[in-house]
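Shown below is the structure under consideration.
And now, chain A:
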Amino acid sequence: MNVSFILLAIITVVGTAAAMGMRNAVHCVLALTVGLAGVAALYLQLGAQFVGFTQIMVYVGAVAILAVFAIMMTHSPEPAKPPTFSSFWTVGSVVAASVFAVLAWAIHSSSLAAHTLPPQPEVTVQQIGDALMHRFVLPLELMGLLLTAALIGAVVIAMNHREEIK
Partner candidate 1 sequence: MVGKGIIKGMVETARNFLGSYVSKQRLTTIQYPEERAPQIEAARNFPFLVFDGTDAEQGLRCVACQICEKECPPKCIFIEKSKDKKPDATGKMQFYPATFNIDISVCMSCQICVEVCPFDSIKMDVVYDLSNNDRFAGLLLHKQQLAKSNEYYNTIHPTEAAAVDAHFAEERAKAAARVKAAAEAKLAAEAKAATDAKAKSETTLADTQAQPVGGGTR
Partner candidate 2 sequence: MNLKLDQLDQIFVILNNWLLGYLPPVVRPLCSSILAIALILVTFALLFAITTVLERKGLGRIQNRFGPNRVGPCGFLQPIADGIKSLTKEDIVPNPADHVVHFLAPVLLVAAAFMAYAVLPIGRNMILVDMNAGVLYFFAIGSLMELAVFMAGWSSRSKYSLLGAMRAIAQMISYEVPLVLASIVVIMQSGSLSTVSIVNMQATYTGIWPHWFVFTPWGFAGFALFMIAATAESNRSPFDLPEGESEIIAGYYTEYSGFKFALFFLGEYIGMFATSAMAITLFLGGWSAPFSFLTWIPSYFWFFAKLLTIILTFIWVRGTLPRLRMDQLMNLAWEFMLPMTLLNLLTAGVWHFMPAGALRWLICGAMVVVPCILLSRGLKQRKKFQVRKYRFSE
């Protein structure tokens, strides 16, 4: 547990907590971005360079921008409503506490806490590429197919919309 891990953990937790707690939607998205950047920094701290930078590029660079676009196009700046107390709070906190307890018990009783870890492998981009092309080529192709289907679906939806206007 070194200093950098604690710092990054604090940033991530505060960012994601603020993403849940803030009232302005744009502030929520920006706080979420901070949380995701914290996760990316944690990846980098663990030595997984490729995953860390891909996390930044995909989550911060694409997913956050997507959320931002959604807000820009649909949201009207409404005045912040004061927080109200409802009965959902108690039920919600009970559920959250129980989920936390289950996760903490699972992590604590796993091999991570027992410190019986194999030595950390030095994963280079080359190895990731090799694995993707040899061992995991079928999942790769399936994901490619899925993404292509999503892209074509988006284009079809957008195209239909344009023809309606005509």
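Quick note on selection: all candidates are chains of the complex that A comes from, given by their letters.
To be clear about the criterion, a residue touches a chain if its C-beta (ideal position, glycine included) is under 8 Å from a C-beta of that chain, and two chains touch if they have at least 3 such contacts; residues count from 1.
Note that the structure is a prediction, hence the values are computed from the model and not measured.
**Q** With chain A shown on its own, which candidate in 1 or 2 touches it within the complex?
**A** Candidate 2 is the one in contact with chain A.
**Q** Looking at the complex, which residues from chain A come into contact with candidate 2?
**A** So the residues of chain A touching candidate 2 come out as 24, 26-27, 30, 33, 49-50, 53-54, 56-57, 60-62, 64-65, 68-69, 72-73, 77, 124-126.
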